[in-house]
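Excluded from the complex is one protein chain; the other protein chains are retained at their positions.
Moving on, here comes subunit A:
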Amino acid sequence: MYFMDLFIKKRIKAIQKGDQNAYADLVDLYKDKIYRLCYRMLGNRHEAEDAAQEAFIRAYTHIDTYNPEMKFSTWLYRIATNLTIDKLRKRKPDVYLDEEVGGTDGLTMQAQLPSREASPEEAVESLELQETVQRAIERLPEKYRSVIVLKYMEDLSLQEISEVLGLPIGTVKTRLHRGREALRRQLGHL
């Protein structure tokens, strides 16, 4: 872990001095994580690739604003998360499905709906559990989606998630709980 940090620090110094090649090492190191985050957030490989690329380029062009007190991965996650959330908002989602359901505090109709593809027979038949899980994540409103993805896909600690999203830990937990409940309604019966 220590050597890794040192390696990353050295790369960042080199990048700040204008060495573009040093950045290739960091891209290699984090490409899977960032791509995965984008894919889970956006649910589409093509869009995910574009978004992940954009995130890396954005990080490069703003490298001067990187604060070394934060883990570099946290900073990258923050950029990528903000970018995917922007993209989700620009999609102009179906207003009906995105309306919040009364009394559920932020859960949308979409998240409440029993999923069409998630019936046990279908899931077993297609054995596309990955797909089913992904569709369930996509039904989550973005604020739950980002927390769930960072926690279970990226395996970040609650503390790291709070840094990535710039939210207090308590808020992260609340969102995580609600996200899990919403997913349970879709996946729990499989």
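Going forward, a residue touches a chain if its C-beta (ideal position, glycine included) is under 8 Å from a C-beta of that chain, and two chains touch if they have at least 3 such contacts; residues count from 1.
Keep in mind that, in the parts below, contacts and distances are computed from a predicted model.
Participant: Given the options "Anti-sigma-W factor RsiW", "Aminomethyltransferase", "ABC transporter permease subunit" or "NADH-quinone oxidoreductase subunit A", which would UniProt use as the protein name of the unshown chain?
Facilitator: Missing chain, UniProt protein name: "Anti-sigma-W factor RsiW".
Participant: Considering the whole complex, which of A:Ile12, A:Ala80, A:Ile148 or A:Leu165 touches the chain not shown?
Facilitator: A:Ile148
Participant: Consider the whole complex, including the chain that is not shown, and state which of A:Ala14, A:Leu88 or A:Leu190 touches that chain.
Facilitator: Of these options, the touching residue for the absent chain is A:Leu190.
Participant: Extract the touching residues of subunit A with respect to the undisplayed chain.
Facilitator: 18, 20, 23-24, 27-28, 31-32, 34-36, 39-40, 45, 49, 52-53, 56-57, 60-61, 64, 129-130, 132-134, 137, 148, 152-155, 158, 173, 176-177, 180-181, 183-184, 187-190
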